[in-house]
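FYI, not all chains are in this one, though none of them got moved.
Chain nomenclature is as follows: A and B, assigned in order of appearance, with residue numbering initiated at 1 for each chain independently.
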Amino acid sequence: MSILFKRVSKKAGLPPGTLVHIGDKRAEGTRITLISYDEKQFMEKEVDFIEDCFPYKDSPGVTWINIDGLHDVELIKKIGDFYGFHSLLMEDIVNTNQRPKMDDYGDHIYIVIKMITFNNHSENNLQVEQVSLVLGSNYVISIQEQVGDVFGVIRDRLRNAKGRVRTMDADYLAYSLIDATVDNYFVVLENIGDIIEEIEDELVSEPRKESLHKIYDEKRTMLILRKSVWPLRELISSLERGESSLFRKSTTMYLKDVYDHTIQIIDTIETYRDLLTGMLDMYMTSLSNRMNEVMKVLTIIATIFIPLSFVVGVYGMNFKYMPELEWHWGYPLIWGVIITIVTTMLAIFRKNNWL
Amino acid sequence: MSILFKRVSKKAGLPPGTLVHIGDKRAEGTRITLISYDEKQFMEKEVDFIEDCFPYKDSPGVTWINIDGLHDVELIKKIGDFYGFHSLLMEDIVNTNQRPKMDDYGDHIYIVIKMITFNNHSENNLQVEQVSLVLGSNYVISIQEQVGDVFGVIRDRLRNAKGRVRTMDADYLAYSLIDATVDNYFVVLENIGDIIEEIEDELVSEPRKESLHKIYDEKRTMLILRKSVWPLRELISSLERGESSLFRKSTTMYLKDVYDHTIQIIDTIETYRDLLTGMLDMYMTSLSNRMNEVMKVLTIIATIFIPLSFVVGVYGMNFKYMPELEWHWGYPLIWGVIITIVTTMLAIFRKNNWL
């Protein structure tokens, strides 16, 4: 449940713009990483105090401040005040129960996305983490719930000047972070695809109660993914349509590429849902089929032996005058009757395709 | 039923604009609270006669008149006449069977929303109350069905000049009231989330008939919530798009925030509905599963013992000439036959995975 809906009730009643951390308290402390680069130079360092980042505000290149851990509400407030963020923006950052969305504040944009990683050991196999991005004209601030992300590849490209990221502006960096997050969805979907295939094999060979539970679990996983991806699609679509002037024309084509990816992810999610529903029907039908078989066995046995029991019961009666009992061939005769009944019954069953 | 649809038939046939109170007659009388404030001063008093509020109409600050209890149709008429409300507006106030909606009358806006509180003891666990807001350029009139609301936090902020409400205009107060109402929906949803989790646990451990009834009850609760939240979303969306000039530009950003909240509430409601439908399927499947098991037990017992009964029945017959009966080893032999049949049957069942 918790992955579907976080407790936000402690916020109810507070004035809007109050910073209250909504989310799981993670163990680690806060980690701030500062990267500053332009086409020619690259600087990366881990800083202890957020104030160390402030001098870079007006540096000519692109500044990327990455903050892991957002329970330190004070820190968020400091950076927000320095960069001139609206109090609602800061409130959204520390509330991890957001839908993916974009808020345009003129000289900076606030973007919320969900970083989803596949995790065999957690509930629903998914780990969902909220990532907040604030994009200014020459900086990107990314805030995550905990240490560990899918941005390693971006850092590598920056360090080694791979790809075109070093030659581009801050908007391209923001795009790269979104792209890396979306790319990771494919990894998640492939893992789920493997599970679905597995369940399918189970269903064909022999459906068990566990298969049913697995189907339900994956259906729930699909619910979670949909909640993250549908609004993401809208968000990227509005970025791509150039609603904000912070995203340059040259980046739009790249955003269209990410947009195509989200469409494809949605397509796959819907296909998986259809498959899972089909598998549920299949499970139900195979239950009915098996019930039918059990009933057939019962009916065949009962239909053959209940009449026979009656027959032998007749000659177990103790009437004084039962002529058949005295016949010499009475006993073999009764066996003949029994065998006739059995063969007739079997013939009827065969004719009705019960055997 | 009553929570889904109130009796409005007593209105049928009356001319439009006739004030008729539609709703449950509540026990308490009417209570009028008057709050008047600007950035520097704050005045709050409970008044006995609505006329006591009229002098504040042209006061420079913001006036908030809160009326609890709306069966006093005369009072509504008095205030409406004084402030120049359309008769249809007054009719809507006393008819508690409204959909959330907004009517723009030029120099004032009429807003209807539903205040929903979670209540363990009432039908469907929900208590739904209609709140009417009339927003003018320098006043807000709020009318509720009964004493007791979720606006305490707003009053506290006004009294203590917390947050930005004291420095803003009447439209911000109206927004704050809507925001407090919407925030409370999260509390309701969390409570329902707990119930759903509880049902889920029951279903996994052992599904009972009561679980089924609980699922249906929650499904109905979702119907009620949807009826309140979907039109609320439209209403806030049209406020946010700035359709009325009474809402200032500066408040729009806050309205967007509430809008995001309603979207999130709708998301959660739809997710809950999907979960509940899934749980219903799961209940049905577990019923079928159990039926299958019962049938298997019956079939196993019947399939083993009915043939045996026949066998012993044969030797209970009273034919004069039954050579087997005379054999010295006949009786042990027949036990051998019986044991052979039983073990064969069990082997077959095991092979078919019935045991």
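Everything below uses one rule, namely that a residue touches a chain if its C-beta (ideal position, glycine included) is under 8 Å from a C-beta of that chain, and two chains touch if they have at least 3 such contacts.
Model, not experiment: these values are computed from the prediction.
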Handout entry: Size of the entire homomeric complex in copies, 2 being in place
Key = 5
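Note that only the chains that are shown with their structure count from here on.
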Handout entry: Separation of chain A from chain B, taking each centre as the mean of its C-alpha atoms, in whole Å
Key = 26
Handout entry: chain B residues within the chain A interface of the complex
Key = 150, 152-153, 157, 162-165, 176, 179-180, 183-184, 186-187, 189-190, 193, 196-197, 200, 253-254, 256-257, 260, 263-264, 267-268, 271, 274-275, 278, 281-282, 285, 288-289, 291-292, 295-296, 298-299, 302-303, 306-307, 309-310, 313-314, 316-322, 353-354
Completion exercise
chain A residues touching chain B in their complex are 1, 4-5, 7-9, 11-18, 86, 88, 97-99, 101, 103, 206, 209, 212, 216, 219-220, 223, 227, 280, 283-284, 287-288, 290-291, 294-295, 297-298, 301-302, 305-306, 308-309, 312-313, 315-318, 322, 324-328, 330-331, 334
